[in-house]
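Structure below; questions to follow.
Not every chain of the complex is shown here; the ones you see sit where they belong.
Chains: A, B and C, in written order; residue numbering restarts at 1 for each.
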Amino acid sequence: MTPTALDLPQANPLPPETQRYFALCVEKLGFVPNVLRAYAFDVDKLNAFTALYNDLMLGPSGLSKLEREMIAVAVSAENRCFYCLVAHGAAVRQLSGDPELGERIAFNWRTAALEPRVRAMLAFAVRMTRAFAEIAEADRQALRDEGLSDRDIWDVASVAAFFNMTNRVASATAMEPNPEYHGQAR
Amino acid sequence: MTPTALDLPQANPLPPETQRYFALCVEKLGFVPNVLRAYAFDVDKLNAFTALYNDLMLGPSGLSKLEREMIAVAVSAENRCFYCLVAHGAAVRQLSGDPELGERIAFNWRTAALEPRVRAMLAFAVRMTRAFAEIAEADRQALRDEGLSDRDIWDVASVAAFFNMTNRVASATAMEPNPEYHGQAR
Amino acid sequence: MTPTALDLPQANPLPPETQRYFALCVEKLGFVPNVLRAYAFDVDKLNAFTALYNDLMLGPSGLSKLEREMIAVAVSAENRCFYCLVAHGAAVRQLSGDPELGERIAFNWRTAALEPRVRAMLAFAVRMTRAFAEIAEADRQALRDEGLSDRDIWDVASVAAFFNMTNRVASATAMEPNPEYHGQAR
């Protein structure tokens, strides 16, 4: 069974490099995330997706991995994307060691006691999710005022934009998250 | 000057492969699209972006290149993204040879005389841009009813989602389109 | 400390009947729910609230307690009410014995595999939360078509409306849920 509502079975056989990547996921996470299994009907698409994802979420950045995951969850909450709230909500719980924080960001990030820098990031990310055609210099300046560099602003914008993409792919295809996430780091 | 409101100058020197890619752009288009120049402060990010872009917009698909560009423009119009409307509006004019069609998709695609298959794609793409948390099987079935395969649906969804990402990066950074686009294919 | 952002300390001493009620909460739940502590600055208000709450959520009805809690959570999700999502999300997990179901209703109820009767209830409850000035006979008939009696419709409407009230009291006063809820029934 595919992890989406589309009948797009995994390439068979997967190329050795992909097999190694999936084996690594199983080793580290206990399972292959369904988003990867969903893209695996076309290895070029899978590779393009993981390259972008890994650069944004795991690559060098002035934003911590937790900050990037909080942006991911705040955007996914605004968009009500079930897949991403489950998968990245678990990541926030895990990286922060604070299960309550995970629920706060997933339900309404405004209720969390966040430092002003993070609050500004999430406010920008949510603004980018909604009426972004009206974003102006003052919005970027609000981030600089909290100490973010222009490179940091690029990263906030890129992560927020990326989840506006993946939220839509996941929701449009009814992508199902792996059940393992639900109980993680509670 | 950078093509965005962020002070992120191009890597200097660019790696030879990027230099060749940019030279190819100048040869084919007459200029390097500003979106590439914007990403060029970090070559890994540039490569990840172009790999995804090229796969989606130029790779093999049941959707024609014009259909993919029309999805790009319909999404960008919904989002009022100046950069993407200018750049991809020009692409619709060029690929279709119909300047009026370009304006129709950019201003209000519903006014265009489109075949039902394309109309269904654009309706789905715009729905994905707005209230996509409510997308259901019936929405996907509407595409199948117009003859789209599940792979085609994936491609419609991926292109619509991608421009929901790039529209946001462009607008959040005040990315400016190259002035050459405005007069093209009028 | 009060459980809201308002400086409204509990009546002191609480009347014996209230003390007994709170003791019963501790016995059954392990704590006094913060919403009760918030109202306890005025015992008349507390009593009026609990009378209405208990009638709606625990009183005789054609709707099961789980169905009523799912309505509560679907409304609270639409409204992004942190207090109610945490407290009633736990109730859905507990009453259903299905932690995943709890997250589905809290994040996006449309992703849950629900019987048509429940799906119709939640659709009506969410419609009542949004553009309810346009509710018409057809909306009520959709519930009757799933086998709901007029009394059942009253109960769906009353529960959905009640959480539109309490979501607002909780959010307007920044009411904090008891931390015990987060880990329950995971």
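The criterion applied here is as follows: a contact is a pair of C-beta atoms (placed from the backbone, for glycine too) under 8 Å apart; a residue touches a chain by one contact, two chains touch by 3 or more.
These numbers come from a predicted model, not from an experiment.
Enquirer: Of how many identical copies is the complete assembly built, when 3 are given in place?
Expert: Total copy number for the complex in this file: 6.
Note that in this section only the chains that are shown with their structure count from here on.
Enquirer: What's the rotation angle, in degrees and to the nearest 5, for a C-alpha fit of chain B onto chain C?
Expert: The superposition gives an angle of 120 degrees.
Enquirer: Calculate how many whole Å lie between the centre of chain B and the centre of chain C, each centre taken as the average of the chain's C-alpha atoms.
Expert: Chain B and chain C have C-alpha centres separated by 44 Å.
Enquirer: When the C-alpha atoms of chain A and chain C are each averaged to a single point, how far apart are the two points in Å?
Expert: 30
Enquirer: Among all residues of chain A, which ones touch two or more of the remaining chains?
Expert: Chain A, residues with two or more chain partners: 80-81, 174.
Enquirer: Chain B touches which residues of chain C in the complex?
Expert: By the definition above, chain C touches chain B via 108, 110.
Enquirer: Flag every residue of chain A that touches chain C in the complex, lowest number first.
Expert: That would be residues 77, 80-82, 85-86, 99-100, 103-104, 106-108, 111, 174, 176, 179, 182-183, 186 of chain A.
Enquirer: Considering the complex alone, what residue numbers of chain A touch chain B?
Expert: 5-8, 41, 44-45, 47-49, 51-52, 55, 59, 79-81, 124, 128-129, 132-133, 135, 137, 139-140, 150-151, 153-154, 157-158, 160-162, 164-169, 171-174
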